[in-house]
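Here's the structure we're looking at; comments come further down.
One chain of protein is taken out of this complex; the other chains stay put.
After this line comes chain A, so read on.
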């Protein structure tokens, strides 16, 4: 069975004379520049090309006088893509160009759209996990805006009429992220639309008048947040994420290859994800790659906070350690943790003060996460006895998937061994506001430069909540959790500063393990939230969702009519 794949490549055009804000078009200059940018120069090539000019609010006369090339207009980028699909799929054209002028100062954006037929066999079979093939996801993110609320409403109404006329095939032809209209106005709205009922999300989307966007702080989760196949839906579907994960794993040589194999296998890994040898390297790789991904969209975080092992990822982005050194530090931590007798961790719905009377021997407060969420850690037998007493007293207790008693005195031998290794690491002062869970405050230069500070992280208590208090007290922020499972997102959502709306939080991955498509859908939600916050997003970077890296092109499956 054949299906067709729509490929979209986005480029910014450098025009000698920018079109003025809000004006559609891009005239002859833009058309010529776009044709040249994509190498469409010969007359026979031009005959097979159609150009769509996105005209926005104001209908524009069709431009004429272009040699050999057909030029048409469309109200919005989304409509232009739909028309492009029709022209390519039986309209006698090989290439469609979609040109959109900016709302304000900025380059004219050109999308080259092509269609190719692929054999059914090339498509990923459902449930086989990550693949190099095109994506059959049923979610598309529409972004639109207006200068005033009325503009937003009108754009939404036009989108509604486009969506109403859209067939399933047309929907599938859309890129993962569809910026509608001509640029970023102050009134923002976004909708993650489903194939089944695309209009539903469009109708319920809330328009937000974005003032100055709150700056972004990245949160990196640590051990306990891992799960089987976490973030697999992004791997080999988004080039920045994929490259970053591969960079981290490649730094680990053969072990990195084994970790990748265990991560991606659908048939049961050789070493379980909850084992410290898998949990920590993979969390590091995924957290780091998600951080790189957010930054690739044009977001510059102003503050960083990692939970437990996540602090090392935060330190990497703050410039305290090189990526290579951070990976070495993480590996040393794992290596020496293995020499400590097995232990575990518990999450208890109670305050740290309330739990202190229960602490015996080497069982300690491992982490202060939220008002009524505290983690305990210790050697297996001792921890089990404490757990029984807690349960007998009516406490709510959940075992955390961990095989080492991190953040308890039982880890002391490992901390000493790790400290000797860390003296060889080049440590530098943080270049960004880096909050530490070990002091509950901004990390001082003295701590950042101390091998002992970093080594003691495996024995010492994590004061996540106090660190979050400090971060949110410094400035109202948009927190973005760069990691799996929404653990830190949940803590942040219960924080008074987020409850009150002063700050906000958005996760990048689903709250619980799901399909690869669910990973991608969650990430579209992150993009939507950054957009409605008022952040400027790099459209060329967004057009790489869910490309392969190959040709930086979005590969979108589209079943041909009659072959569904």
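Everything below uses one rule, namely that a contact is a pair of C-beta atoms (placed from the backbone, for glycine too) under 8 Å apart; a residue touches a chain by one contact, two chains touch by 3 or more; residues count from 1.
Please note the rule applied: contacts and distances are computed from a predicted model.
K.L.:
The complex has one chain missing from view, so what does its UniProt entry call it, picking from "Amino acid/amide ABC transporter membrane protein 1 (HAAT family)", "Simple sugar transport system ATP-binding protein", "Right-handed parallel beta-helix repeat-containing protein" or "Acyl carrier protein"?
P.N.:
"Acyl carrier protein"
K.L.:
Quick one: say which of A:373, A:526 or A:547 touches the chain that got left out.
P.N.:
The missing chain is touched by A:373.
K.L.:
Consider the whole complex, including the chain that is not shown, and state which of A:489, A:503, A:526 or A:547 touches that chain.
P.N.:
Final answer for the missing-chain contact: A:489.
K.L.:
Would you mind spotting which of A:347, A:402 or A:433 touches the chain that isn't drawn?
P.N.:
Once the missing chain is taken into account, the touching residue is A:347.
K.L.:
If the hidden chain were put back, which residues of chain A would touch it?
P.N.:
Residues 347-349, 351, 370-373, 394, 396, 398, 486-487, 489-494, 496, 498-501, 511 of chain A touch the chain that is not shown.
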